[in-house]
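Sending over a structure as structure tokens; questions will come in a sec.
Note that one protein chain of the assembly has been removed; the remaining protein chains are unaltered in position.
Letters A, B and C mark the chains in the order given here, with residues in each chain numbered from 1 onward.
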Amino acid sequence: MSAARYGMVIDLDRCTGCGSCMVACASENNVPALPQATARTGLTPILVREVSNGKQGADHREAFFPIMCMHCEHDTPCVKVCPQQAVEVDKATGIVMQMPQRCLGCRYCMTACPYHARYYNWWDPSWPKGMEKSLNPGVAVRMRGVVEKCNLCHARLHSAMEKAAAAGKREIDQADYVPACVEACPTGAIHFGNLADANDPVTKESRSPESFRLLAKLGTEPKLYYKSKEAWVRAMAEPNTAPTSEAQHG
Amino acid sequence: MASSVLTDSRWIARGEERTSLPRFLLWLSPWALLLALGVYAAGLCLYYGLNQTNMDNRFAFGLWIFLDLGVIALGAGAFFTGFLVYILKRAELKPILNTAVVVGFICYSGAVAILMIDVGQPLRAWFTFWHPNTHSMLTEVTFCISCYLLVLSLEYIPILFRNRQLRKIPSFFIFEHQLHKLVPVLAAVGTLLSFFHQGSLGGLYGVLRGRPFAFRTGFLIWPSTFFLFILSAIASGPSFLMLVTATVEKVTGRRLVPQEVFGRLAFISGLLLAIYVAAKSVDTLVWLNVTSPSAGFAPWQYYSHKPFGTPILFAEIVVFGLLPASLLLFRKTAEHRGLLLTAAAMACCGILLNRFVLTVQTLALPTLPFDEFLSYVPSWQEVASFGGVIAYGVIVYSLSYRYLPLFGSKGETTHVSGN
Amino acid sequence: MRFSRRDLLVWGAGAAAGLVVTPVPWKILDDTSKWSQNWPWIPQPARVPVEFKQSACTLCPNGCGLRVRMAAGWAVGVAGLSTHSVSRGALCPLGFGAHQLNWQPQRLRAVRHRGSASSWSEAQAAFAKARSEGPIVVIDGYPGRAASFVLQSFAEKQSGNYRVVQGAETRALKPYEEWTGIPAASLGYDLENTTTILSFGTPLLDGWGVPGRFTRLWSERAAGTSDPQLRLIQVESSFSRTASKAWQWIHIREGSDSALASGLARVLVEQNLVPAHGPIPAMSLAEAASQTGLTVQAIADMARMLIAKTPTLAIAPDNNPSIAALNVLLGSVGTRGGIVRRTQSQQAYASADEIPNARAILIDSSVPWDFAPQSDAEVFRFAAWDGGPTKVDWLLPAPGFLEELTDVPTAPTASVETYGIAPSLVKPVSEVQSAAQFVAGVDSSSSSPEKVIHTRCEELYRKRSGAIVSKDRTPVSQLASAQKLEEALQNGAVWMDEPASSVKLRCELKEWPTNGPQPGPGNWTSEWAAPVLPPLASKLYIESDLRESLHRGNA
Partner (left out) sequence: MRRSILVFALGVAVALFAGWFVFPRVLYVKKAQPLDFLHKTHAEKSGVADCSECHTLRDDGTFAGLPPMEKCAACHSDRIGESKAETTLVNDYIKSGHETPWLVYSRQPANVWFSHAIHVKRANLTCTDCHSTYGESDQVRLYEVNRISGYSRDIWGHSMSRLRRTPHDGMKMMDCEGCHKKHNVEVGCLGCHE
């Protein structure tokens, strides 16, 4: 199987911030809904963040940033710091993967990630009585005390690989592998594709002048692109360097 | 009278005077209580998980990491004194050698204990040895700290066996005697290990490319904080030793080490601190003007959030760096105990402040443009386990002081006559 | 010779040394770590094959198509059904977590009589008694279903009443019902053919109508361009999700929608921007300006914006006559891209706002929880989830998500007639009955939803109009039998009628409406305040700041 580089382009002009991606992701990946969790201790592998242009009244504008693992390619911060290889960049897919069963829960990777895209299991996962029947087969439930994050729904990749193998093929059918958030987005704002393939529409889109990556200057080469026509939204890519940024924080 | 019944004189080194057992126990009891509370809190964290703490997804490190970095820096006195005595042959420092070892042992074992609570899955901590990621600073730290803790234990045992009763067991005596010959080797090994993990503890944050406040460029694979940590650790170690010794002298009302030892320690500490401050200043300038801007972060941002304003930077480098450094270097200081200790204390505070800024401020600061500045207040469980470690230290030290010849060249001489 | 203390020490040392070269320490180290990876108290999904089934969502009357992931007979995941011609593969966030709703702690699992445990037989007996003693009012929250038909015919047989609690989307069409005599239930919005939409705080991009219908339309025709084919003008006092993505956001004072509508009407008429038919509002432009907080100029510009690209359609979140009147003025009623009448004429339902005197009231599980009947009759309330305290004598556990076979009539805002079937995919978690099954149990003569669905399919087949739409479109005329039609619908296909443009709808207005907006009982699609939310909605409400957080019990 020729190495792929799976990535995304998220069209922010299409994101209405409905949150379907978050719910679909949690459901696909057996993320528990813990009532005791808060905005700071929750588990939302893809988290839609609201940002505003800081203006008041009629000039006020808002946009929504779905934040998830950016699958950094260069000097991947979390991979570099994990003491026991619980994180690695998968050679075949370019997915930065997290292996909760290997993780010892030191949370060093969380401090290393500039996007806060990593989440810690502060509680034992639990569901109301009977609800464990609604767990998605193919995705193992993580235990308390480990870090997890977006693995690009690789359980779906497994199914695709198995299907291909059964049909005697080496390459998977791209249509069989679509992450839950991409599938869920009602406005089709999340575009998923193989950046290693120059003809992939996502590759082309990622090169458009309207596309950008968050904190690109850190040099971690994220494979998750954002796209917007709005200049003020694109300005959210890098920290504001004019000494009045306090108001900016949506 | 109670003391006649309650006595442990046969365990106390011959010729040494120690307070009565009841008074000693009275002194221990509050610490024992604190330790018990700490153990309880730690138990809660292990049983229910880290939801017992106030850490969260963005503040993934908290009080405990600060504690680890702090005590390990202060514990550096152990290896450094060993290094001075055995490698650089500074015999005049021998009197504080035992204290140094005990203090080091306490700091490191305490740190390791806290780490075991801090990781969510202690039962899997050994994976680091089985599947090590050689690129991770934390792997280096884990290896070195656990090895060095072993070394410290080996250095501690001979002191332990020099107890009046234990000496009586011949095999122990032989063992201790043999082991004692090893001590220089251990000192050398310890030095090497310590240099590395003190450094990699600094590297821990220095390598965080994703946290421009902490990220530093450096030499080969090591970010500048790697070297700054080594420097600051060996600078503060002796100061901390002075503080401990002085405190013990105050509590017991005895002179335990000759004055010149203090003078010597003060000078070493001051000298190293001065070098550290210089290096730190250069590093800060490079970071503010080159490293950080190239990552797209304007330095003023870091200090635009109260309470982490520029004063903290000033305090770290000048008030608790330059000032104590010059005080310690100033010969006259050594003669005034009060002044000397103040300077030593300031030096230690400076190092702690540095560790605090690196651990806490780094996480509090926003990275994404739409992040907020975060605050974090440790839960009682975190504070209690913190206190537990301190209590543990006091208790172990008190016991060691009471039953082992920590100071007193007596231990040495009797040992010589022993064979 | 005796074993001294010293020997003991030496022996211990030996044992310790020996133990190191046995499996003991190493195996224990390994196994304890394995144990920590497989803690017995952490549930793991069943090791069973996964299959996909089609159905439709019945959480609200919009009936989005579902692609349900099934394992061991349980729903383990929900996704939009991309071949569904109404929802076009989209769902609202609540839908994606809906498969967990059936195990909600608030799920009703047993009959309750005035708070204490009871049984179905007792409930049936009590209902039979009530029925013998006096008239019965049946209240439905989702009219047009087969179940609704069963309930309605039962009510009528009982010389009782059939009343309907309509959702905000249908209520918004009420004024046209008054003016045209065509029931709101057979009116809809021709969104596909309109070019300018003036939304008065309607959450068009946030769950209004069939979520997939407008969001897809918007992302095809409007998203990410400064000059969209479909101009969405959002008038709203606070900045909403829809406002954030609208082509224009007009910021007005809270509750001044009617005033703005009147103001716009004045401009349109006075400046002859529309053929001058219909009345002029009493309110002066200046007055409208001061109420809305806009300048007179701004309102004038806005009016021109409305006629710049027609057809233009004003959409109200709820019953608001002035906004409806604006549509009439714009000539957007009964025309392409406006308010259209669908082919099949539904009857006008009597609203449940005032309830006639009755011995007992039967409330279907489709009625929103915040509807509480103002009556002292004995209340039999069906519900799948306990939505909190309201006056209820009999609380009867109804089938939950995907637990019963039901049909999906045309969605309230749709412009063409559609018909679908939502087969039951999972077995109920406890002994439940729908209101329809219940009345069938009491009155043996009444039909069952299954039968009604059969007859409806047969009717559709006989009519020969429209087509079955799934991956491809098959005209009904080409279908072999009613059987085939029903099977197709069972498998996620939707019957769609021909576009409604042919059907006449005339609307004249005597005088400008004076009565203001009349909002009815809330509706989660507009207010995001369902009595019970899927557990995973906590991601929306608690773990992100996306939506104002509700009380924890729900999330």
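As a working rule, contacts are C-beta pairs under 8 Å (C-beta built on N, C-alpha and C of every residue); 3 or more make two chains touch, one makes a residue touch a chain.
Quick caveat: nothing in here was measured; it's all calculated off a predicted structure.
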{"item": "Chains in view that touch the one left out, judged over the entire complex", "value": "A, C"}
{"item": "Option touching the unshown chain, where A:18, A:33, A:68 or A:95 are the choices", "value": "A:95"}
{"item": "Chain not shown: contacting residue from C:34, C:129, C:304 or C:427", "value": "C:34"}
{"item": "Chain A residues touching the omitted chain (full complex)", "value": "85, 88, 90-93, 95, 97, 99-102, 138-141, 151, 154-155, 157-159, 161-168, 170"}
{"item": "Absent chain, residues of chain C that touch it", "value": "6-7, 10-19, 21-24, 27-28, 30-32, 34-35, 37-38, 40, 44-45, 47, 49"}
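Following the convention adopted for this analysis, only the chains that are shown with their structure count from here on.
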{"item": "Touch-based graph of the chains, sorted into line, ring, star, complete or other", "value": "complete"}
{"item": "Geometric centre: closest chain by C-alpha means", "value": "A"}
{"item": "Intercentroid distance (Cα basis), chain C paired with chain B, Å", "value": "62"}
{"item": "Residues of chain A whose C-beta touches two or more other chains", "value": "38, 42, 49, 124, 143-144"}
{"item": "Chain B residues counted as touching two or more neighbouring chains", "value": "121, 124, 127"}
{"item": "Chain A residues touching chain B - in the complex, by the definition given at the top", "value": "36, 38, 40-42, 49, 51, 65, 67, 75, 77, 80-85, 102-108, 110-116, 118-124, 143-146, 214-220, 235-241, 243, 245-246, 248-250"}
{"item": "Chain B-facing residues of chain C, complex", "value": "6, 9-10, 29, 32-33, 35-37"}
{"item": "Chain A to chain C touching residues, read off their complex", "value": "11, 13-14, 16-20, 22-24, 26-28, 30-31, 33-35, 37-39, 42-44, 47-50, 57-58, 60-64, 101, 124-141, 143-144, 180, 183-184, 186-189, 228-229"}
